[in-house]
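Missing here is one protein chain; the remaining ones are kept as they sit in the complex.
For clarity, chains are labelled A, B, C, D and E in written order, and residue numbers in each chain start from 1.
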């Protein structure tokens, strides 16, 4: 990884050579996304950690779910807004803009999802995700019931919870390490 | 999983049959821990999600690190105390009691780590973990610097951050689904 | 009190000799509880303060009331959980375990009373006690009305309020002085 | 107590006749203060509770202490300001005005003690009292140390803590019952 | 402005001579109010800033509106109570006392408007103003709807919002500069 720019505030001993799987995965990222997300570069000092992270992430955000990919990205951004996470707001704000084709929607998720004029189902989804973010200890059965009334199955509730929870982890890794997003995100899909 | 007791408030369609790997893993848990942690039972409705979770978890909590296993469990409990997470406080409070041989230490982590009379290094570690939990957006270089001054390497800082961040995820999965800990934890290592 | 271990972080001039009433009271504690609660030892530097404290406490927690002793202890612990008070969580957590014969209930009060699966009446009682703890200025008539609807009389509401309020005092005395609970509590009624 | 105006929002069965001690105490209040503080009227439905309250209160606020009576009243008001307690701000605000002969000081304690231009010793005292009020779980040795550096003995720290703690109780009793202060306080010592 | 007492903690270069308009305005204040409010003295270092402030203020607080002048002052004080602003609580608390002829009402606005026993319309007005103060990002259509149901027109909602918003500005100017209210306010209309 010689010559790689520093993507966090930590000085971690880098691998002399990425594993072939990581190399392949990074090349795939470059092909599909036009860049290697800096979060992956950050985890690349340890092959096992990188794999665990990407396995978890890819199942969550790209796997089968009753939630669309856009909806999962909307959760990611609304949660990251509550946590004021520069890395995730930048990277996943771009995803919302891209997947929705609606730049204003991306900005609304970054700034305050409550003004976005989304439908009741998505509003309930984000209300749950943000309450889970801010006061997890206050979640009670009536919160789950509100999701069911908005049309979500219990399996969907798992996915809403899992997405919101994951970004509460990622937001904190980014904050703790001052992870810097790739510059390219800023101009994407504006 | 017929006959398995319900471990969350969600009604998730269960697999007819656990995969051989999961069966094997669960048997290993029973041998080593005397129980299958309910969090694993909760994830077992989806084999891929269970695997992603356990891979991530095992690397984090059992893998190589400058932090001892006890220290990682202390972070887990101090974070879970801030989030008032019944599941994690119960399961990981037991781990702190076991690994330390000090029941009072387990209770102090559950109740308020600031009274535990731990050494400056561990105090700095928990101060960082709890600040990252409560106000992740306020972490700045001086917070990392405080850890370095307490004797932690940048690689240790990654592990402190990763452990605290992971339990911010797990606490929320438990809260969102009302995950119930195995009864056995309550009496362990008292 | 020569030889008495230090139970707070304060260096208070101790009485040369406890008053006969205090001596008698302490002997009664030892007989009935198997220990002299450290909070009493802490107040024993001043006989008048000790008496005022125990008079107040005994009327509140042991006197006649529409609330059972267990319910008053549940309030004590739920309030102390909100305030993260090590002393009171330890001592009164033990009381909940003892009076209920249900160790899990004690832990739930310590960790997050919202997951305890208690009945609507007790839930309403603890919701009021914790709201009174966290945002006393937001209590309005509808909060009292909710207690009445849950079956409490106005006299019961006084007792709920008095118990929650008292532990908001005691939690702070313990925090201010770093009061240390008797070790014996940890293993009681597990 | 027939004909007595209602001083709280609770409908409590009143004693047919106050005990002779209470009668005498109330007469003494009227002589010395020109009124019977409504908090005493509120407690008078139960003679034992009234006695416990007044014993505790009188020792705390009028007993021997390294803190002047004015200083104890300043703590009472600063704590009550943080809790937005109408009863205690009114009654004890009047006391600060009276004891200090400085109406502006009373208002500053009610509104924001930080602007009062008091000396460093009293500022440290109120900073401790308000921190203990707002985040009791964050009190650490350095907070006590700051009081010692400001010139307080450990015995004084006990009294600061006891006064702040007591008003955290009283503020909540007043909030829970919507206790109404005597009208006379408003015009006193302006 | 030579000889003028210092009304803030800032050392600002004062104008050698007030403009004739300002002089006239200050004389009018003295005639009508018996004093020149210190906030105007504070802004008087810059004539344009003073004019912008008074134009804005006078339209808001004295101009035509569906809200009475008293109601606007009540909003001012309830907002300032939430922000603990010594200057505005003192000056506008006096206004509530004067305009209402009810000293207790002024104190209730300063201390906790929720105990004031005002009618449902004014309660809704202050609930909105204080929510807008404390959690502006949480305002949603249902909050405006609650005002409409309490009898307010959309034009009234603008005025409620404008008054609450203005004092969120003024409270902060006063806090940032430690603005000191005229002593005369304390005794007014008691």
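As a convention for this text, contacts are C-beta pairs under 8 Å (C-beta built on N, C-alpha and C of every residue); 3 or more make two chains touch, one makes a residue touch a chain.
Values in this document were obtained by computation on a predicted structure and should not be read as measured data.
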item: Contact set of the excluded chain (shown chains only); value: A, B, D, E
item: Options D:112, D:133 or D:182, residue touching the unrepresented chain; value: D:112
item: Touch list for subunit B against the chain that is not drawn; value: 137-138, 140
item: Residue numbers in subunit A that touch the chain omitted from display; value: 81, 84-86, 89-90, 103-104, 107-108, 110-112, 115, 178, 180, 183, 186-187, 190
item: Interface residues of subunit E (partner: the chain not displayed); value: 9-13, 48-49, 51-53, 55-56, 59-60, 63, 83-85, 128, 132-133, 136-137, 139, 141, 144, 154-155, 157-158, 160-162, 164-166, 168-173, 175-178
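What we mean here is this: only the chains that are shown with their structure count from here on.
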item: Chain labels contacting subunit D and also subunit E; value: C
item: Interface composition of copies subunit A and subunit B: same or different, split at half; value: same
item: CA centroid of subunit A to CA centroid of subunit E, Å; value: 44
item: Centre distance in Å when subunit B and subunit E are each reduced to the mean of their C-alpha atoms; value: 50
item: Sites on subunit B at which at least two other chains make contact; value: 84-85, 112, 178
item: Arrangement of touching chains [line / ring / star / complete / other]; value: other
